[in-house]
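The complex appears here without one of its protein chains, the remainder shown in place.
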Amino acid sequence: MSNTTVGSGPSKPGNSETAAAVLRVDPHPGEPGGAKAFVGRSPGQLAWIRLKRDRTALVSAIILIVAMVVGLSSPLIERITGVSPTDQFTDKLTSFGALPVGYLGGISAEHPLGLEPGLGRDILMQLVYGLRTSLFIAFAAAAISTVIGVLVGVIAGYARGWLDGVVNWVIDLALAFPFLIFALAAIPVVENRFFGARDEIPASFRVGMIIATFAIFNWTNTARLVRGQVISLREREFVEAARASGASTWHILLRQLLPNIWAPILVTVSLNVPAFITAEAALAFVGIGVTEPTPDLGRMIFNSISYISADPMYTFVPGVTIFLLVLAFNLFGDSLRDALDPKSSR
Amino acid sequence: MVRFVIRRLLLAVTTLFAISVITFLLFFAVPSSPATVMCGKQCSPEQIAQTEHRLGIDKPIVEQYGTFVKGIFVGRVIGEGDFIRDCPAPCLGYSFRTDEPVTDILGRTIPVTVSIVFGAAVMWLVIGVSLGMTSALKRGTVFDRFAIGVSLVGASLQVYFFGLVLLLVFVYSTGLLPTPSYTPFTENPGKWALGLLLPWITLGFLNSALYARLSRAQMLETLSEDYVRTARAKGLPKRTVYIRHALRAAITPIITIAGLDIGASLGGTVITESIFGLQGLGRTAVKAVGDLNLPIVLATVLVAAAFIVFANIIVDMLYAVVDPRVRLG
Partner (left out) sequence: MTIPKKETRKGTTVRLKIGALTAGALSVALVASGCSKTTEDGGSGDDKKAVVQSGLISYDAADNKGPAPAVEGGVKGGNVGVLLPDGFEHLDPARAYVNVASLAGQLLFRSLNGYREDGKGKLKVVGDLAENPGTDVNKDCKVWEFKIRQGVKYEDGSPVTAADVAYGVARSFSKNLSEGPHYIQQWLADSKEYNATYKGPYDGGADLPPGVTVPDAQTIRFTFAKPQCDMPYAATMSTTVPVPKAKDTKTEYDRKPFSSGPYKIKSYAIGQSLVLERNPNWDGNTDPLRTALPDTFTWNFTLQADQVAERLVADADADKSSLSWVPVPAAQLAKTTTPEVKARVISGPTQYVWYMTINNNRIKDVNVRRALNYALDKDALLKAIGGSAAGTPATTLLSPTVGGFEKYDALPAPVTGDPAKVKEVLGSTPPPPLVLAYANSPRRAAQAEAARKSFEAAGFKVTTKAIDPTNYYTEVGRKDNPYDLYLTGWAADWPGGGTVIPPLFDGREIAETGNQNSAYFNEPSVGAEIDRIGGLPSETERAKAWAALDKKIMTDFAPTIPAYYDASYTLIGSKVGNAFQSDAFGYPSLMNIYVKQ
């Protein structure tokens, strides 16, 4: 049984607690003195048990699931409230300054979170649809960049030599190039190539471009991590043994190495997703975010900057939403890491 | 060591070259021209052609790139006829819109970005390391849990939200702090610090989480080492033990990570500068992209990339110097 260290540091030798967990006694309730049975569990199952017991993981998982459900069911919510995210209630804005009338940015029964200044759109509906966009982009980008990163990392780590050198250089390049500038310049160019002047560029295309840009720049972290893991693993006996018994490179990569690195990869993914949520909102600041009229949390924050003292609710709603989402992801990722790597710091 | 440095420098130069080529290509892939940005009401095709000729962008791309590279290393001549100007090395050209030398623009904006990042770095190191070390020393207590929790919250906040909230609370509502602004350090250090305090606090708090955890873990690991126990057993005061031994061991990874972080931050401060209204490298770059102002875009992209690349090299070197077990090359 192999040991995975969560992190790219040098592997530490065998872990007593893991062994103890395997041998842990599981007394049957109601059986005094209970029959002691040995139950063998794989590291994955052990991790799952530890995760379930973690209260923080539970709470953050619930928050995330709620967010996803809300985002996915946004059309349903729209049908229930009868308010669409693009409806403009300009009659509820002051004529001088176009601020929402009433308290806290126009909170009322029909608009539980108030209205946007300027266009008078319902903030709750913008939030609900915006969640959908943000979560979709974050998950998709995390998935794609992880896949690319794993592939590249495994190849670079296993192959060594000049291939490894080239991959390292490309990683350096991707890290050094200012991501926002690239996005700002490249996305409109690509959109122009694909769409005629009169064609409406569907929001999904822009979303796709954003995901692609994220993927281009973010596979590097996963690649580095995986490469480090592979390098430390490839010298191990079990890999030697596999090679000696004539296993193909493919088999070694897929069957021997990959199963041992899924844990840190999983943790990286869960910590990458919040970074993408933050970054997607940041794109709106340079004007390359999701286009109107698709609701977007980042664009809402960006538009709200100047209204911070006049209508704080406008900033508060998307800001706290993103904060809670990111916090939940971070906590969950932490718990996941703890569950996968039970070495305590005692 | 020398061989390592030379090799890395060569690699760095190739990276920068690659970045400049990519930027050039991106610029010329864009369908509009900087001439159209500048012509306002007077956009006849002939006017646009004239402007493009004046800016030198009607020449073949390869030639333009060659002139650009030549300018950096040996200097070049810009313009023609009575309007010829000598641009000595390193020549980064003149802004398409205002004819201001790009080196002047960099001279104005780099200090702002550097001030923001270095002040923030000091803050996040101080906050993070002190929080982490104290947590390690008081492991298991309320303080420990509280400190780690706070730093995690900081890691989950975003600059654009937290910065705005701080602005609202400290500047607009209460007026405790002045509106963030940049005064050159040489002009008035007090004003320089006061004007940047809010960005420093924001970035500092947000980035401290990693260092808190790192220093806490390192501290804990060191504290459990035999030699530390020996030192304590020998009767050395706590302070000496912790600072001389534990801190020193912890510093290594912290410095290396901090170096990478600082390099990366220098390369991207757009959001911070937008929120706090500071005219730094990031905002200048974004505006230049919007204006299709190629010389400025090239210069800012290269400077940002150079920061990151050289930070990487320095950090690797430091790693080797501090930890003799690490072999370079």
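Each chain gets a letter, A and B, in the order it is written, and its residues are counted from 1.
In this text, a contact is a pair of C-beta atoms (placed from the backbone, for glycine too) under 8 Å apart; a residue touches a chain by one contact, two chains touch by 3 or more.
Here the structure is a predicted model, which means the values were calculated and not measured.
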Q) For the chain left off this view, which of A:Gly71, A:Gly130, A:Gly153 or A:Pro188 is in contact with it? A) A:Pro188
**Q.** Residue ranges of chain A at the interface with the undisplayed chain
**A.** 6-9, 54-57, 59-60, 86-88, 90, 93-106, 117-120, 188, 196-201, 287, 291-293, 299, 302-303, 306-313, 315-316, 319-320, 323-324, 327, 331, 334-335, 337-338, 341-345
**Q.** Residues from chain B at the interface with the omitted partner, ascending
**A.** 31-32, 34, 36-38, 40-48, 50-51, 53-54, 79, 81-83, 85, 97-100, 104, 108, 140, 144-146, 148-150, 152-153, 156-157, 165, 168-169, 172-173, 179, 181-182, 213-214, 216-218, 220, 253, 256-257, 277, 279, 290-292
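To be clear about the criterion, only the chains that are shown with their structure count from here on.
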(Q) Can you work out the whole-Å distance between the CA centroids of chain A and chain B? (A) 25
Q: Provide the residue numbers of chain A that touch chain B in the complex, in ascending order.
A: 169, 172-173, 175-182, 184-186, 188-189, 192, 274, 278, 281-282, 285-287, 301-302, 304-305, 308-309, 312, 315, 319-320, 322-323, 326-327, 330-331, 334, 345
**Q.** chain A-touching residues of chain B, taken from the complex the two chains share
**A.** 11, 14-16, 18-19, 22-23, 26-27, 29-31, 139, 152-153, 155-158, 160-161, 164-165, 167-168, 172-173, 217, 220, 264, 267-268, 270-271, 274-275, 282, 285-286, 289-290, 297, 300-301, 304-305, 308-309, 312
